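What follows is chain A.
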Amino acid sequence: MSYFFQQLVNGVSLGSVYALLALGVTLVWGVLNVLNFAHAQFITWGAFGTYLALEHHISVALAILIGMATGAALAVLLERVIISVLVRRPQTNDFTFVVATIGAGLMLETLVQQLSGSAIDQFPAQGFPSGSWTVWSVSISQLEVTVLAATVLITVALGFWLRYTSLGRELRAVAYSREIAQLLGINARRVFITAFVISGALAALAGIFVSAETVTVSYSTGDALLTLTFAAVVVGGIGSVPGAVVGGLLIGVGQVMLAGYFSSNFSNGFAYVLMAAVLLIWPTGLFKQEVVARA
Partner candidate 1 sequence: MLEWFSTNQFFIDITLINCLLVLSVFAVFQAGVFSLASVGFMSVGAYTTAILTTKEGLPMGVGIIVAAVGTALAGLIVGLIVLRLEGIYLALATLALAQAVLVLIETISLTGADQGIIGIPTVTTTWIVIPILMVVAAAFQVVHRSHHGRAIHLLRADPVIARSLGVRVRGYKLAALAVSGLLAGLAGALNAHEVGAISPDQYTFSLLVIALTYAVVGGVAYWLGPLVAAIGLGLLNEFLHGSGTTIETAVYGFVLIALMFGAPQGLGDPRLRGLVTAAVRWRRPRRNTAELEEIRQ
Partner candidate 2 sequence: MKSLRIQQVSKHFQGVVALSEVELEVRPGEVLGLIGPNGAGKTTLVNVITGHLKPDTGTVSVGDQRISGLRMETIARHGVARTFQHLRLVDEMTVFDNVLSGRHLNYRARPWRIGSLRGEDRSNREVTLDLLSRLDLAGAAAERASSLPYGMRRRVEIARTLAMEPSVLLLDEPTAGMTAADAQELGEMLQRTSREGIAVLLIEHNVKLVTSVCDRLAVLDWGKLIKTGTPEDVWSDPAVRAAYLGAEDEEAPSPSPEVSQ
């Protein structure tokens, strides 16, 4: 029984990383109708940002903020240079954005690969919470708890922000209908940038956590997480904030459980099979689309 709880805890911890990533992707998708294939780069660059800060003996908290800022800055760059140009043209469609963001991802990855010399560096995780507590013979690492706590805090904060701040409400309006929002005088451009900033910052945070847990960071840190993030977003429902969290947790728990009770290979497939199933059976995902408008 304790084995079950152990796996559950591990799964929730992994799931919260996915949730952070899914939140960013779902916001951008809900607001812009863009599935950002360059999202992995926000993860990688954010992790590197913190890595470099830590290497320069900057305090952990500040280093994390720097990392998040790096992710956010990269996201804004992508939005300004590529996304906003394409969005302005009425005939742009899914294919265009997917291919363009794939292209951007390729360029960014090459850049970070060159800059880091393709090396896999050791991530200085000393400043992060380490060690673990044992509760009812279940070992919970402090880092895992931190990640989970951070995710919960961020989700709640995001929910409040969407509902009670003017910018948050503007974002929901744009997600609901860009035309109506613009008729209401809402500056859609500001909303787009905001969505990307949040997306980049959260991705960076996820990358930092992953690097801390695995104690490594490299140019490919973000890659493996990309398609899993999409799976979480699809399962939870595009544009839905609670959906992103639920989707992320579901996939995280599912993966760990399957790895624990069957084999680790199955666990990889789980996310994809679930994504395919959801797309083919309930395309809107577990939560209705555009719940961002009602979050």
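Please note the rule applied: a contact is a pair of C-beta atoms (placed from the backbone, for glycine too) under 8 Å apart; a residue touches a chain by one contact, two chains touch by 3 or more; residues count from 1.
Per the selection procedure, all candidates are chains of the complex that A comes from, given by their letters.
Here the structure is a predicted model, which means the values were calculated and not measured.
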Item to check | Candidate from 1 or 2 that touches chain A, complex-wide | outcome: 1
Next on the checklist: Using the touch definition from the top, list the residues of chain A that touch candidate 1 in their complex.
Outcome noted: 35, 82, 85-86, 89, 91-100, 102-111, 113-114, 118, 227, 230-231, 234, 263, 265-266, 268-269, 272-273, 275-276, 279-280, 283
